[in-house]
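Pasting in a structure now, in structure tokens, and then I'll have a few things to ask.
Every protein chain except one is present and positioned as in the full complex.
Note that the chains are named A and B in the order they appear, and that numbering of residues resets to 1 at the start of each chain.
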Amino acid sequence: MTRFILIRLVQTVIALIGIAVLIFVLVRASGNPIDLLRSATSTPEEIENLQRQLGLDKSNWEQFRIFMFGLVQGDFGESLLKRRPVSTMLGEAIPNSLKLTVPAFVISMLVATALGVFAATRRDSFLDNGVKFVAILGQAVPGFWLAIMAMMLFSVIWGILPTAGMGGPAHYVLPVGTMAFFLLPGMMRLVRSGMLDVLDSEYIKLARIKGLSERIIVWKHAFRNAMIAPLTTAGMIMAGLVMGAVITENIFNWPGMGRLVLEATYARDFPVVQACTLMIGVMVLGMNLLVDIAYAYVDPQIRYQKS
Amino acid sequence: MTTKRDIVLQVEDLQTTFFTRAGEFKAVGGISFYVREGETFGLVGESACGKTVTGLSLLRLLPEPAGRIVGGKITLDGIDILKLSKKQMREVRGKRISMILQDPMTSLNPVYTVGDQIGESVRLHQGLRDDMVEDEVISALRLLRIPAPEQRLRDYPFQLSGGMRQRVVGSIAMSCRPRLLIADEPTTALDATIQAQYIALFKDIQKQTDVAIIFITHDFGVVANICDRVAVMYAGKIVETASTSTIFKRSKHPYTSALIRSVPRLDRKDDQLYSIEGQPPSLLNLPPGCRFAPRCPDVMDICLKEQPPVVEISEGHSVSCWKEKK
Partner (left out) sequence: MLSTMPNIDTKLKLKISGLTRSARIMRAMTFYIPVIILVLLVLTAIFAPWLAPHDPIKVSLLERRLPPAFVEGGSMKYLLGTDSLGRDILSRAIYGARISLSVSLLVIAATAFVGTALGIAAGYLGGRTEAFLMRFTDISMAFPGLVLAMLLSVSIGPGFFTVVLALSILGWAPYARLIRGETLRLRNSDFVAQARINGASAWRIMLIHIFPNVINPLIIVMTMAVGFMILAEAALSYLGIGIPPPDPSWGSMVADGRGDIDRAWWISTFPGILIALVVLSGNFFGDWLRDKMDPRLRQL
């Protein structure tokens, strides 16, 4: 078990370094980043200043060393647009993003589990058909469009919820709902199909033969096995979470990381983009590490494997 | 058997039907049999003849909502189990009637230890305190002669071989010392040598516990090894019931004879294995007469028109065939 976690940890660190290198290379791939940064009216002197300020006058290797060294110390440089340290901006944006993503994640997880399990245990019932319908539709309807439609209905036409921005509890309803929608259909489908596979298995038949109650059969014997398959696709759920955060924060003007990174992308504020993408990478890989550990906890075969 | 033992299970005219959109699928069409204490009763037939459905009917574990018992009576130690409530029925399962499934590789839950899975039954049906559960689990493992039970109970199913897993499944089934054990082809998925061991083990367990066993199989070779009495099933009906020795020496039904002749034997040199022409009838629309008639070598006019009655030829030997009525 410790060995398994250790291996995963090392792999995560390697992946992280890989991402850092990728970001470094990509940002410089198009030639001199200075071409992206300077305005049309910059004088050669200004350009030179900027170059020195960004350390672009040094060799590539030296630049990379400074870049990586800065990362380790949590120094991401300064925003070209706002002239503020990127780390401060991240410090403000990350908690705001968490206020949105954590409730959305928890809500969609609970709802997906409950509905997925109930749908699977009552196959072809009204509830099951409803779950299937939502799952199919949810995979096709673009989340950004649905968010705009929701805003139109609740804020513009009915005027019962605030349009955008951060504030009281009412401000959370639409953004959290939108974000949850990005995750819910996929999760629900995974839980349902996982449960259906497991409920069909011989060991569930054996559990019934033992005389166990349906509640124990479903939640103790079936659910834990049914969670193994969805856990392997947790990476996709994380990607959905990032996508959802960026889209939701921008639609509802929520001052989180998703809005920060997209605005920086538009402005080609590359220190911010660099830092944000790296932070997102860290968070996604960190979550995947947690998922791997959860996976090992659920599946003894992983826990006991030698290599 | 010299002295007549108590009857544990009595089944009278059991009928089980699957209600599908395509029609009624009469999987079990009115069968009767009984099993005595300490006796092994074989239920033999080809796949889809209704023997597994019979087993599941006894536990009232048919796939819902399609499968339903539509007629008959099942009496376990004098109690009509078709009249029990769902909760009462759960107390019967695992405690008084148990079942072993065919495939040992898939019938254990992969995420719980062997000890957990046996202990669960013990705790549920015997209401023991946690510290006493382990002793019971170990004794259940010992009963199935699993070596080093103290260590094995901490193992997960994937750490055990197929034969060992099937013994664990046996331990779960026997953990509460049931009155009746239904074994649904428990040896089919095992290697031949392990198969023989497993059967010997069960004979021994039966001696110790007096459990009544219903042994479901398609293999007359296995029947000869373990069963005291046998019922042969064809298309949802029992066509012949007799003691094992009678079945092999004096079977009366053409289907039984064909089945026995199709078992390869070492003591006789046949040029060709016997096989029966044709296929069993669809359980969706059964012929009016004898269900075996279309494939029967001795078919008569009446066989195609009316169902044959059950004829008792000698004590404990009954046949459902027009040939014997004449």
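The definition used in the following text is that contacts are C-beta pairs under 8 Å (C-beta built on N, C-alpha and C of every residue); 3 or more make two chains touch, one makes a residue touch a chain.
Values in this document were obtained by computation on a predicted structure and should not be read as measured data.
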| item | value |
| --- | --- |
| Among A:Y203, A:F223, A:F270 or A:Y295, residue touching the chain not depicted | A:F270 |
| Listed residues B:F25, B:F158 or B:F248, member touching the removed chain | B:F25 |
| Which of A:L137, A:A170 or A:A294 contacts the chain that the document leaves out | A:L137 |
| Contact partner of the left-out chain, one of B:S85, B:Q151 or B:S275 | B:S275 |
| In subunit A, positions touching the absent partner | 11, 15, 18-19, 22-23, 26-30, 36, 136-137, 139-146, 148-149, 151-152, 156, 193, 229, 234-236, 238-239, 242-243, 246-247, 250-251, 261-262, 265-266, 268, 270, 273, 277, 280-281, 284-285, 288 |
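Everything that follows uses one rule, which is that only the chains that are shown with their structure count from here on.
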| item | value |
| --- | --- |
| In the complex, subunit A residues that touch subunit B | 201-203, 205-213, 221, 224-225, 228, 298-301, 304 |
| Subunit B - residues contacting subunit A, complex | 59, 61, 90-95, 98-99, 101-103, 106-113, 120-121, 124-125, 156, 158-159, 169, 172-173 |
